[in-house]
Every structure is written in C-alpha cells, then in structure tokens.
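Here we show just some of the chains, and they stay where they sit in the whole.
Letters A and B name the chains as they come in the text, with residue numbers starting at 1 for each one.
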Amino acid sequence: MVCAIDISEKPELNDPILIEGLPGIGFVANIAALHLIKELKATRFVQIFSSSFQDFSVTIPGGMALSPSNELYYVKRSGASHDLIIWYGNTQALTTVGQYELVAKVLEIAHEFGCRFVISIGGFKKDEAQAVPGVYSTATDPDTMQLALDLGTKVMVGHVFGIAGLSVGLAKIRDMKGFSLLVDTPGMNPDLNAARYALITLGKYLGLDVDQSKLEESVLEIKEILESFGIIRSITEEKKKEEEQLRWFI
Amino acid sequence: MVCAIDISEKPELNDPILIEGLPGIGFVANIAALHLIKELKATRFVQIFSSSFQDFSVTIPGGMALSPSNELYYVKRSGASHDLIIWYGNTQALTTVGQYELVAKVLEIAHEFGCRFVISIGGFKKDEAQAVPGVYSTATDPDTMQLALDLGTKVMVGHVFGIAGLSVGLAKIRDMKGFSLLVDTPGMNPDLNAARYALITLGKYLGLDVDQSKLEESVLEIKEILESFGIIRSITEEKKKEEEQLRWFI
C-alpha cells in the first residue's frame, strides 16, 4: 500500500499554509500542532496510513484500537490571507524510504488543496534547558529566509533530520516555499516551554494569537498518546539504527 | 510481485465476516482457523503469495513442495445472517512493510466479496498457563467494543502486534468494523486450551456450535506444518530483529 490515504472532505481553502507537527525531539512540533488543532477547532479531513509505520495497534482507554497514522486538519480563517492545514500524527515513518514517501505524499495532497507554503517545526537539541530557548530557521530560498529572520529567529547551522528537514527540503518538488522553526530543547520528553516559543513565533508569522493557558493539557495529552504508542522510546531507537552517528533534532 | 493473488472461485457471500487466523504466539488463531476450516468444511477460494514471505519451499511427506502462503476460505451458512471468510496461512510477512501490504490486500479482497466486519484472533502472552484463560478485546469503535465485551471479554490494554493488531487497526481504510480476541497463553508452542477459548468466544458471537472433540488433531497438524516450515522458531527470531524491545503477542 505504501501510503493509504483517506480523504473524508474536500474543503475549499484560501491559499493555505501547511504546518508540520509530527513527533520528534522534545515533541515541540507535536505539542504545538495538537494545541493549534484544539484552540482553532481544526477539522480533520485526511488520514494517512503508511506501510513504513510500525505494524501494531495500540489500545486506548475503553478498548479502541489506534493505528499509527498521520492526519491533516484544516482551519478556515475568515479575513485572514491564509487558511491553515495542520499535519499531525503519532509517528514518523520508520525508514528513510518511508520518510520520503510520507513527505512526498503530504506535499502532493496539500498542493492539491492549493497550498504553496510549508512551515515545519522541530526541536534543536541543546544539552541544557533554557528559560528563553533560541529559535532557529532554515528556508527554501533567501526571500523566505528573510521572512523567518524577521520573526526574530537565528540562522540554523547544521542538519535538520527527518520530516522537519525533508518537508522544507522537498518543498521545491511541488514549487512550494517555506521555512523551519527549530527550538532549543534539552531532551526526549515533551517540552512545554519549547512548544510555547514555537507557537509564539508561528503566531507572529500567521497573525494568530493563540491562547496558551491550556498548553500544559496538550503536553499531557501528547505524553499519554506517545507513551501508549511506545513512541517516546521507540522512534528514537529505530532511528538510531540508521543514523546513530548523527544528532537527531527534528 | 509484492502480493500475487490467485482467486480460484468467486462465491456469492452473504454479508461475510472475516476471521483472521495466522500463526502467532501460542498459535491460538492458527489452530482456531484450521479447526473451523475442517469442522465447517470451508472451501479455499483465494491463495496469496507475498515477496515478504521467506524465500524457500518446504517439502511435505510424499515430496510435494509447499511455499509460504496465505489462503482465504469461505463458509456459506444457510439461515445465518453472516457467511464466513477464514484467513489461514503458514506465515505472517517478515517485514513491517510486508505486514501492511498483506493486511491491505486481504481487506481489499474481503471487501470485494462484501465483507464489512473483521475478527482477529491472537495470543496474549502470560507467564503461566491458566486453566481458564482470560480473553481480551479491542475494537474499531465503541459500539463494536460493546459487542465484544458482551461476549465476556475484558478490555485489552497495551499493544497488539502484527496481523492481529493491523487487521483491526486498518479496517477503517475499507470502512470496516471489527474486534480482536486475544487469549492468555504462556508461550511459543501451539496452545490447545487457548484456542479452545478463542473458539468458544467466537462461536458465541457467530452463533456457531463447533464440535471441539477433534481440536487436538488440529493442534498436532498445525504443529507439524509449522515445524516443517521452521516457523515456530523463525518468525519469532525474524521479528526480534525489528522489535526486540517489544512484547509480541499476536
């Protein structure tokens, strides 16, 4: 199947921006995406299953079986110049080939719904937590880079692994532009503070003023989902096999 | 080839239910499926070969070469509200990608024959054998979960690996519903008692009263097939490479 796509609705979207929010170091993107989905009352319209996800189901309280999956949500914003597509999920793909397939498929779908701009979010591994974490960016082109720097980000130096790196790096396949927001984070646990700064920077760009008072709820929810999926532990271990010599900070 | 499908017959089936019965821990599903095939005189109509099965043939007494394969059998039940499709085989796929491909293909075929409901069977690893093993379930949705609980099952907590988990987790791709029946079993050998309780629970749901007097024959047959395939040993070892950190209990 490679990727099985289930599109439940075909919304008319106004020049939408794709926001990537999959699990990664510090789960910065994942927390931010879940929080946006809840605060902006986003609507799920696409579900993606990939044969490069883990081959199991996870039970949730009540007994329902959840599969590893990715989802796209849309947010219509009357009066704003861009609607949003939020890319959320409980896993990245387990293999390099699977990662490429997943990004290529999501960019293809987003493109079909009129999207021409992608913002990926990620953690940038620092040894120590910081009260005000730095936000770093990389972009598809100099003009877009300037847009990111204008938000107060610093120039990213180094590799951007996984979906956060690929979704900006491969944007050009679909003639899309975009940037990454990579926030300092010390480690493997869901990092509320890093997610807060990701949301602040993102909000500045999108003209969004997201209420952060319930951000901790999103962190706890993410933590519960990810622990039940064994993903807090297992993604890291899977990736280590392939790339153990490299620092992984999406 | 990924999956090569040989459909030898196209039966008209009445709202059939798919029953998954591949080898796994305790071989609970495999024994139950073989026993149903024999007792209900089920007819094989589909044979599936996957390039993710092992690349060998096995000889059986008399010299015939058997390949690793999966098969679908149908049972017509006059007067009953559901015919049956039994998914039997001597192996699961060797890789995560192969598992997804196999489940997706079987769900696709079953769906074509009108199936909208899947029941997967599996073992749930316990350290010690139990006279009356617990039966646990997980389901695609709350209503279906209630159907399973009404059979006397308990709510499953944790991961359901392999085909037993995927076939329920991916059912939604085909707009199908279903549940898993996971029976306590201590180990790696074909477990007659666990299979008995799987059949009792399944029979309750399907309104089937299957004679279990020859169940031991099915256990011995399964044991012989699986030992000749080296599968009792090798599936477990193959999977360990990928998922050694996780408990495998399909």
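The rule we apply is simple: contacts are C-beta pairs under 8 Å (C-beta built on N, C-alpha and C of every residue); 3 or more make two chains touch, one makes a residue touch a chain.
Owing to the predicted nature of the structure, the values given are computational and were not obtained by experimental measurement.
Engineer: Quick one: how many copies does the complete complex have, if 2 are shown in place?
Structural biologist: Every protein chain is the same sequence, and the full complex holds 4 of them.
Rule of thumb we're sticking to: only the chains that are shown with their structure count from here on.
Engineer: Using just the Cα atoms, superpose subunit A onto subunit B and tell me the rotation angle to the nearest 5°.
Structural biologist: 90
Engineer: Where the CA atoms of subunit A average out and where those of subunit B average out, how many Å apart are those spots?
Structural biologist: A distance of 36 Å separates the two centres.
Engineer: Would you tell me which residues of subunit B are touching subunit A in their complex?
Structural biologist: For subunit B paired with subunit A, touching residues are 96-97, 99-101, 104, 137-142, 145, 148-149, 155-162, 165-166, 168-170, 172-173, 180, 243, 245-246.
Engineer: Quick one: which bits of subunit A touch subunit B in the complex? Just the residue numbers, please.
Structural biologist: Touching subunit B from subunit A are residues 1, 4, 6, 47, 49-59, 62-67, 94, 98, 230, 233-234, 237.
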